[in-house]
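One structure, pasted below without further comment.
Here the complex is missing a single protein chain, while all its other protein chains stay put.
On to subunit A.
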Amino acid sequence: MTDKTIHYPLKLEGPDVPMVRFMNVSKRYGDLVVLDRLDLDVAAGEMVTIIGPSGSGKTTVLRMIMTLEKIDEGVIYIDGEPLTHMEKNGKLVRANQAHMRKMRSKIGMCFQHFNLFPHMTALENCMEGPVQVLGISKDEARERAMELLEMVGMAEKSDQHPSRLSGGQQQRVAIARALAMRPKVMLFDEVTSALDPEVINEVTTVIRNLVDQHSLTMLMVTHQIGFAREISDRICFFFGGRIEEQGPPTDLLDEPQEDRTQQFLSAVFDAN
């Protein structure tokens, strides 16, 4: 927080508090600027997709929300409360572990390479967090995990270890595992990028159902423009660590205003 001219509130208040707010957030690796004074709001229940060339900072945005990356400047708020910082004597200071653990309970994430726990069955993967972190009884956690596995179409494979599951199946279990923690914000980081083309649909169907049936706030990074168009409320095009252009899918994809957006989209459409 080097820029003294920006006022970072201790808390966001009012009728329209966004579920996620990035305020002037920057991230650098040495000389490389990954995020450059980013401002981004995501409303509660909104589905926002981030697209852009590799190295544009898209994944970093999600990783920061999951507290997997530290930020260099700015503040991120979740559900009105600061995530990267906390209040101390009326001032914002860097969040400590306890604060981050409290805030992290509102956030769930699915990864490109699934990252299921290989020594646990699909069911155990979905019970681990509820039992170990939330302190829910095993019976209750099992019941809830089975419901979620049912929802993602994996109930029949609940006793299988990840090594016995296909990529699409593993990713569906990973979505159930994240949902078992009852997050308010779900992050999908290129969840179909490591999948064979014929199983991508299993995973996108699950995400589509989530969007239709739940009021979760979701942020998704993807290269699948068609899928993004279909389910997003808004698409943000990232370039050089900033939002170059954003808007509803039809506006951004069909009538992009910026040159860079046009170039990126035509390159993606050509590739497809």
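Just so it is clear, a contact is a pair of C-beta atoms (placed from the backbone, for glycine too) under 8 Å apart; a residue touches a chain by one contact, two chains touch by 3 or more; residues count from 1.
The definition used in the following text is that contacts and distances are computed from a predicted model.
Novice: Report the protein name recorded by UniProt for the chain absent from the figure; options are "Chemotaxis protein CheW", "Ectoine/hydroxyectoine ABC transporter permease subunit EhuD", "RNA polymerase sigma-70 factor (ECF subfamily)" or "Succinate dehydrogenase cytochrome b subunit".
Specialist: "Ectoine/hydroxyectoine ABC transporter permease subunit EhuD"
Novice: Among A:Thr49, A:Thr67 or A:Thr192, exactly one should touch the missing chain; which is it?
Specialist: The single option touching the absent chain is A:Thr67.
Novice: Quick one: say which of A:Gly108, A:Gly168 or A:Gly241 touches the chain that got left out.
Specialist: The single option touching the absent chain is A:Gly108.
Novice: If you put the missing chain back, which residues of subunit A would it touch?
Specialist: Against the missing chain, subunit A presents residues 66-68, 101, 104-105, 107-109, 111, 113, 115-121, 128-129, 132-133, 161, 163, 174, 177-178, 180-181.
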